[in-house]
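The chains shown are only part of the set, and none of them has been moved.
The first chain written gets the first letter, and so on, giving A and B; residue counts start at 1 in each chain.
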Amino acid sequence: MWMETKTEVEEASRTHASFSQRIFSGLLLFNGDMEHLDKYMEDKSFVLQLGVWGLRGVSRVILANNPLSGGLILAALYWASPWQGLLGTIGILASTLTAVITGQDRAEVSGGLHGFNGMLVSLLMGVFSSAGDWYWWLLLPVCLGSATCVFLFSGLSSFLDRWDLPAAVFPFNIILILYLLCTGPDNPYFPHHSTTPPGPLEPNATELIALQVIYGIPRGVGQIYACGDLGPALLILGAVFLYSPLLAVHALLGSAVGTLAGLSMAVRHESLYSGLSGFNGALGCMAVGGLFFTFSLRTHLFAIASAFFSAYADIALSNLMGTVGLPACSWAATLVATLMLLLTGSLAAYRIPIGQVRAPECNLRLHSQWEAGNVEERESTDV
Amino acid sequence: MWMETKTEVEEASRTHASFSQRIFSGLLLFNGDMEHLDKYMEDKSFVLQLGVWGLRGVSRVILANNPLSGGLILAALYWASPWQGLLGTIGILASTLTAVITGQDRAEVSGGLHGFNGMLVSLLMGVFSSAGDWYWWLLLPVCLGSATCVFLFSGLSSFLDRWDLPAAVFPFNIILILYLLCTGPDNPYFPHHSTTPPGPLEPNATELIALQVIYGIPRGVGQIYACGDLGPALLILGAVFLYSPLLAVHALLGSAVGTLAGLSMAVRHESLYSGLSGFNGALGCMAVGGLFFTFSLRTHLFAIASAFFSAYADIALSNLMGTVGLPACSWAATLVATLMLLLTGSLAAYRIPIGQVRAPECNLRLHSQWEAGNVEERESTDV
């Protein structure tokens, strides 16, 4: 009798589980990592596959991995500036194709891992170019730079693999700095703007406009793609929300933290309004809060610490690299995130191995399943 | 008969050994690593324990590990400037507490390993601040900077662990440079002095005062704590002597070598007088001569080479970083000591694994005991 009751309860809970799970997997069709798409794409043509790989690469820039998010982000970039959208598209195709030609690991290529650095390089080359839009010669360094990212990504991955660290956007940061150094400010073929360091504030500065500062927070999320317009930035934020709501919250939070850090160091107002103060904080916050670590209150606090550290380090590096007219790119966030991944102590317990990183919600679910499995196992051994 | 004689001799030598050992361990109560204190402290209150951890951390800066030495050094700092003493105390408490909160390894925390970087950061923030003493807002970056050192120490330790290398004062060097870069020379909240590179000598320089140069040698030991006064510097040297006479000799020797290197490169007189030329040499000399390597004539020669290399590298880095108004901190000594630890060849044979490093005298004793043990073992296998 007791046994039957138990079985009924079990069945009910199973039905409930399977029902909620069915809804969950229904939702998972379009958010999360969309792993089911990979199987579906297997027998499709190379061009279609390349498209999906590219869109995954587009979303990888903002630590997501979802072709739909990638599509939305690409649309946002074309909305902000068609020329920038084109450059980004060319960059991602050039680097993904280079990865195919140089025989990189197929799983990495199809996951978009060889595309996002190339895309960032080409977007930033476009932003820094002072030759104006539709300067077709720029496609030459864009293609070469994007292709070189594959070499750096592959080499750095081998190097960092010893600590189970990702190559992240190190290749982009290196190639962009090399490109800007190589061409110099008054190159006859590829001229580019010089960068102004964010601080300190000029003495005759106008009053700070609070609303503009608040607008700067979502703009900081857009600045990850070097896009400072409010509308496209919100669309990019929406694309992240589609992939993972948790990640989107951390992106906004990190950008706010970065803006706060900028205020505390009295950086130029322009830097706050455009979102340039926020984007390193956003990246630092997203990496720790949910992506590379299982989400929990503790991880959340570490994510905020990481955002502050990224933001301050960004101001420091901007001031340093600004002395030779260079931007700090996302060096700060990349270095801080790498540091957080190396950390020992209580944060390390939440660390997810690089190869098993999924969307934060998925990480959390796997973690709790695994914990539940552990408990069940323990119970069964008790019996 | 012969057997008995041998036994008697053995017993006599054993008695002698135990007697000399008893005196030795009596002396060891207050010098060396004072490991017996750890057991004694186990059941004491957290505040008392924190105090001992902090004092160990204070002495760790100068490569010692002795709470009494730490106390003497802290007294010397308060003697030189109460404000600096206070900053150092706050720095060491902030970083040690952060280590406890973030769940760092307990043995590392109680050994003071998470305190010394925080202390150095706060001391140097105070020295470079141009807002004068008792500028209470400075406590904000002091606490934040000290706390961040724990993150860097933990992350760098994981990274360098592959080569059995210590994180040493890399966290301090990184955080201080980031802080100075972040605030910039004319920050409205946290203004600081710019640094003048040590060389070359200005043409209309006054004659060199030999006595001042000689005074600069012990001052170089004090400069490890950013303290250029002669009296406190001598007290710090005394504290090192209490921990290990061998280390104190190497500290003085290294500082002298650094001064010599400064003379050979015609650096500014101010740099020689204040001991700033000497402190990197002192650190480089101490690390190799007895601490990380068993003391011997060969290690001693390598220690002198390390002191010269550290001193010249410090001049080079000071000139480089001085172009953007930054100090070279102790980058030179830290990098050179790390290099010496990586060295293959005849020096590597004397290398002590990082986890087994004790006071130089203790290292030497353990080494000779181990050698004696080896000989005995060989004899017993002969029989």
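One rule holds for everything that comes next: a contact is a pair of C-beta atoms (placed from the backbone, for glycine too) under 8 Å apart; a residue touches a chain by one contact, two chains touch by 3 or more.
None of these values were measured; they are calculated from a predicted model.
Colleague: For a quick check: 2 copies are placed, so what copy number does the complete complex reach in this file?
Modeller: Copies present in the complete complex number 3.
Just so we're on the same page, only the chains that are shown with their structure count from here on.
Colleague: Rounded to a whole Å, what is the gap between the Cα centroids of subunit A and subunit B?
Modeller: 40
Colleague: Note which residues of subunit B are touching subunit A in the complex, please.
Modeller: Spelled out, the residues of subunit B in touch with subunit A are 99, 102-105, 148, 151-152, 154-159, 162, 177-179, 181-184, 186-189, 324.
Colleague: What residues on subunit A touch subunit B, complex-wise?
Modeller: Touch residues, subunit A against subunit B: 162-163, 199-201, 264-266, 305, 309, 312-313, 315-317, 319-320, 323, 338-340, 342-347.
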